[in-house]
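My questions all concern the structure below.
Let's turn to chain A:
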Amino acid sequence: MSTLHTVNKSPFDGTSLTSCLAHCLPGDAVILIEDGVVAARKGTAAATAIEASLAQCKVYVLGPDAAARGMNGETLATGVETVDYGGFVELAATHDRTQSWL
Partner candidate 1 sequence: MSDEARKFLYVNRKAPHGSIYALESLEVVLIGAAFEQDVSLAFLDDGVFQIVKGQDTKGIATKNFSNTYRALGDYDVRKLYVEQESLDERGLTVDDLMELTHDTDDEDDLTSIIVVNRSEMAKIMSEQDVILSF
Partner candidate 2 sequence: MGYNFKGQDIAHDEEGYLTDLSSWNPELAEMIAKDEDIDMTDEHWEVVNFLRDYYDEYQIAPAIRVLTKALKKTMGPEKASNKYLYELFPYGPAKQACKIAGLPKPTGCV
């Protein structure tokens, strides 16, 4: 029984990411979408928090949203995987529920 969490707000603009990571259980996955992707930019406090939670859950960014914000493989925090729209759908389908952190 696992959950796919989505985060669509910047970590510099609220508590969505922090709260999401604090409620993630082992085996869950987090996907950063829209402005949420900036949390995965290497060298930020948010990226450090993400890296710390990788031990218990997987973290993804939605590629098109990351690209739109000038992020690519090199600027991405270590361990964060990039998926396309199809990959997002796949994640939604392989988890029991989805929870949006708005």
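On how the list was made: all candidates are chains of the complex that A comes from, given by their letters.
In the analysis below, a residue touches a chain if its C-beta (ideal position, glycine included) is under 8 Å from a C-beta of that chain, and two chains touch if they have at least 3 such contacts; residues count from 1.
Keep in mind the model is a prediction, meaning the values are calculated, not measured.
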Among 1 or 2, which chain makes contact with chain A in the assembled complex? 1
Can you list the chain A residues touching candidate 1 in their complex? 1-3, 15-16, 19, 22-25, 28, 97-102
